[in-house]
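Here it is: the structure, laid out below.
Only one protein chain is missing; all other protein chains are in place.
Going in written order, the chains are labelled A, B and C, and every chain counts its residues from 1.
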Amino acid sequence: MIKTVKVAVIGAGFMGSMHASIFASDPRAELVAVVDRDTTRGQALAESIGKGVRVYASHEELLAAETLDLVSICTPDHLHLEPALAIAAKGVNLFIEKPIASTLEDGRRIVEACKAADVKLGVGYLLRFDPRYYKARELIEAGKIGKPIHLYARRNSARTEGPKRYAGTLPLAMHVTVHDVDMVLWMLKGQVPVTAYAQQTDILLGEMGTQDTIAGVVRFSGGTVVTFESAWSLPAGARHMIDARLELIGTEGSFEVQCGDSGLYFADNQSSQEIDTQHWPEIGGKVGGDLRQQLSSVLDWVNGVECQVATGEEALLSLELTQALVKSAETGEVQRL
Amino acid sequence: MIKTVKVAVIGAGFMGSMHASIFASDPRAELVAVVDRDTTRGQALAESIGKGVRVYASHEELLAAETLDLVSICTPDHLHLEPALAIAAKGVNLFIEKPIASTLEDGRRIVEACKAADVKLGVGYLLRFDPRYYKARELIEAGKIGKPIHLYARRNSARTEGPKRYAGTLPLAMHVTVHDVDMVLWMLKGQVPVTAYAQQTDILLGEMGTQDTIAGVVRFSGGTVVTFESAWSLPAGARHMIDARLELIGTEGSFEVQCGDSGLYFADNQSSQEIDTQHWPEIGGKVGGDLRQQLSSVLDWVNGVECQVATGEEALLSLELTQALVKSAETGEVQRL
Amino acid sequence: MIKTVKVAVIGAGFMGSMHASIFASDPRAELVAVVDRDTTRGQALAESIGKGVRVYASHEELLAAETLDLVSICTPDHLHLEPALAIAAKGVNLFIEKPIASTLEDGRRIVEACKAADVKLGVGYLLRFDPRYYKARELIEAGKIGKPIHLYARRNSARTEGPKRYAGTLPLAMHVTVHDVDMVLWMLKGQVPVTAYAQQTDILLGEMGTQDTIAGVVRFSGGTVVTFESAWSLPAGARHMIDARLELIGTEGSFEVQCGDSGLYFADNQSSQEIDTQHWPEIGGKVGGDLRQQLSSVLDWVNGVECQVATGEEALLSLELTQALVKSAETGEVQRL
Partner (left out) sequence: MIKTVKVAVIGAGFMGSMHASIFASDPRAELVAVVDRDTTRGQALAESIGKGVRVYASHEELLAAETLDLVSICTPDHLHLEPALAIAAKGVNLFIEKPIASTLEDGRRIVEACKAADVKLGVGYLLRFDPRYYKARELIEAGKIGKPIHLYARRNSARTEGPKRYAGTLPLAMHVTVHDVDMVLWMLKGQVPVTAYAQQTDILLGEMGTQDTIAGVVRFSGGTVVTFESAWSLPAGARHMIDARLELIGTEGSFEVQCGDSGLYFADNQSSQEIDTQHWPEIGGKVGGDLRQQLSSVLDWVNGVECQVATGEEALLSLELTQALVKSAETGEVQRL
């Protein structure tokens, strides 16, 4: 039998709430606490879960009071560093929502701290647990694609979502494109990016302090070319909730991941919409989908089972390439890596 | 902590192997044994799993040797009755692959035996655990559809699959249509079918002892009309691996479940194909998807958690309506229920 | 050079206006007149076209004043008979919008009158000029499908369209299903329908005096089974403007005609919608698409070039089968043909 993993979640917002709910209903885990500076919010989350989950106002209080196997950090990106260093120093394993941090400097310190403390560090690149992306990568590994020639990676969503939540924090690319950057780097393991070029626009969302879209082209050491396109400026009525795609042409074969094809489409007298059936659909009152799959795998991984979770080192690479795209978009110059 | 469920699987074929593999990697369960008359096959399965799984040649041997909480029956449909009665008599919970049995008579005896022994009985209608169908039904429950007007339920697949496995056993409808019949009855709970009419063809597969297609129209007590269409005669190169759909028009809204939209499409120099990302994709060396979701839920259900698994009584209703469609197709007459 | 065809259009409504506009801009034709009892409406149409198009209040006036090669009848279905008989008696060729008439009796009289007068009679089954359907049928003719096993023909559209225009006149099937019935009969030439069964609903639109949906199953003499499904009760926000499909499984191959795939999708902040690019898109200020293709072909046909336009005899067959479906839906009984 697998040993039960004692877990805490830091951050009781959108992602943190889902983490807590999933851990609480997974037999591999015992959710012992949630942490949020806003203890009212933390309390509300703990109560919605029940089972005697405790609430703390800071990671210091958490670490002082509890014995833990794993902490999941779901705070805003620029607030990853401090708790991460403290948790690692306590010898507790870490799972951090993507990107690993808001700067490379922070990210490197987290990676080094975990290495020094010999604790596991996983970063929440969810697409690795999406069967569409996972099975697509498997086609490459199985030799069905041959040598990759070109990839096109899109991640577009409605202006009513991301910008409301994230405008004014990190740029669009750091919230959105970074997902695809991690996936592409994972798929092209063995090659490294050599040049990055991008253009961005702020026609619609500039006054909210963010970008509408970013479009980039990256050349890899093996000659593969990758086009990235991210937007969170689709109209509210757009037919795809998340128009995310990954399309690869190789010497032997090609694949298309089409996340717009959720398989469930609803219409009423106003409009039609796709319904999420993959990322985190609630099934039988519980959050399911890729997110549950990821966290279950992370629990097994803490117990020694291999898993495709992004490592800290991998998260530094995706952060670095994403920053190069942002810099190119800001300067208009090709970045050499 | 949830109590570990001691499980055995009877039948080491296609479905039974997946059941065993899933139970073996779920922390809710302890897989104690697999049973198959062909002990070589049983042995091979047990070895592929490891963990000291024992092998028996019959349910009698299994029940004599083991203390169990749950047995999953994955034998051919006409061989469900005997083990089911014996297992229920021992006071062990049952999960049976669909349909519950090859005849209503057998099915009723199983349901009664479980009721008499006060054991749980679940039947493997997998679509209830497919997020596309599950979330579609939720739209009805949430009042977003209003009163259902018409449903169209299709389940078409290639001639290279089902007929090879099942020709000469039960008719097409009992293998294929019965999935949609269960789903429709679940969605239309509160209405009962009043008339059933169907036509079938055996132009291609008649000489293999089965039907190519069946097309039926059922009228329900509340006035809703349902069209069923099933075929296992698609050409081998068909663009959808499983062209399954459920489309509902209601007074307030409509939905489309499109299982052909798997979201992952592969092509090489010969052909293109969809890749399963939902039913039972292998992820990280383990069977995932709806089937894992179903069996995990069944394990929780044995421990007292509610779950949408089809009950024995529900399985009798889907068997009855499917048989009415078959009878109409064979006689050309409308069946009144 | 092809001789110019002198044409008049009777009925200045939705279809008649498009006919007039197309004839006026086709070098094969000279549009001499439009006819409408409502001469204001007729006048408005003539003026929008210019070129000295004359206006009459009745077919009697038209025939008294003009020398014609072709008259297109676009009046309501129950008003086809009288002008058709008068025009045929004058020795003028006829094109009639589908269905040929509201009753078989009327239809037969029109066919006989045209035969007696030795004039051409074409009926406006537009799908024969839709490249998707036309090329699909060609696959059958070319032997790529083998023997047809099953066809599924759907034609669903929004409750905001058809019922507003047609509720209270002929039943849904006579407006909508009849399109697919003609196409299926054309594709299955050589077989005849032997039984027809249907169910219909009036849950939503009953109080407007029409049906929501009709679902039928027809068996043909060669063993092919056809499922028909028509609805004009989709919610206003439905993602397909016209969710029309024709899907055929044959012994050698299969095809799918998917008219929802218009190839152009628009979204704003309220909703998304498909835009017609095939039936009658306006291009460069002129009605184009299948409708133009059909009328151009009819003009060539009047001049002796063969064409796939539905003949009067074919239109009687589709009317007959559609009426059988309606009768079955009204009585609940299988109709034998």
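As a convention for this text, a contact is a pair of C-beta atoms (placed from the backbone, for glycine too) under 8 Å apart; a residue touches a chain by one contact, two chains touch by 3 or more.
Keep in mind that what you see is a predicted model, and the values were worked out from it rather than measured.
From the options A:G52, A:G91, A:G209 or A:G223, the residue with contact to the unseen chain in the full assembly is A:G223.
When you scan C:G50, C:G263 or C:G304 for touch with the missing chain, the hit is C:G263. For the chain missing from the display, the contacting residue among C:T195, C:Q278 or C:S318 is C:Q278, taking the whole complex into account. Mapped onto chain A, the interface with the missing chain covers residues 147, 149-150, 152, 154, 156, 195, 197-201, 203-204, 212-213, 215-217, 219, 223-225, 227, 229, 231, 233-235, 238-239, 249, 251-254, 256, 332-334. Although one chain is not displayed, its contacts with chain B can still be listed: residues 234-239, 265, 267-272. Interface residues of chain C with the unshown chain, by the touch rule above, are 1-2, 4, 27-28, 30, 129, 131-132, 134-136, 139, 144, 252-259, 261-269, 275, 277-278, 281, 283-284, 288-289, 293, 297, 306-308.
FYI, only the chains that are shown with their structure count from here on.
Centroid to centroid, with C-alpha atoms defining each point, chain A and chain B lie 34 Å apart. Chain geometry summary: the mean Cα position of chain B and that of chain C are 43 Å apart.
Residues of chain C found to touch two or more other chains are 234-235, 238-239.
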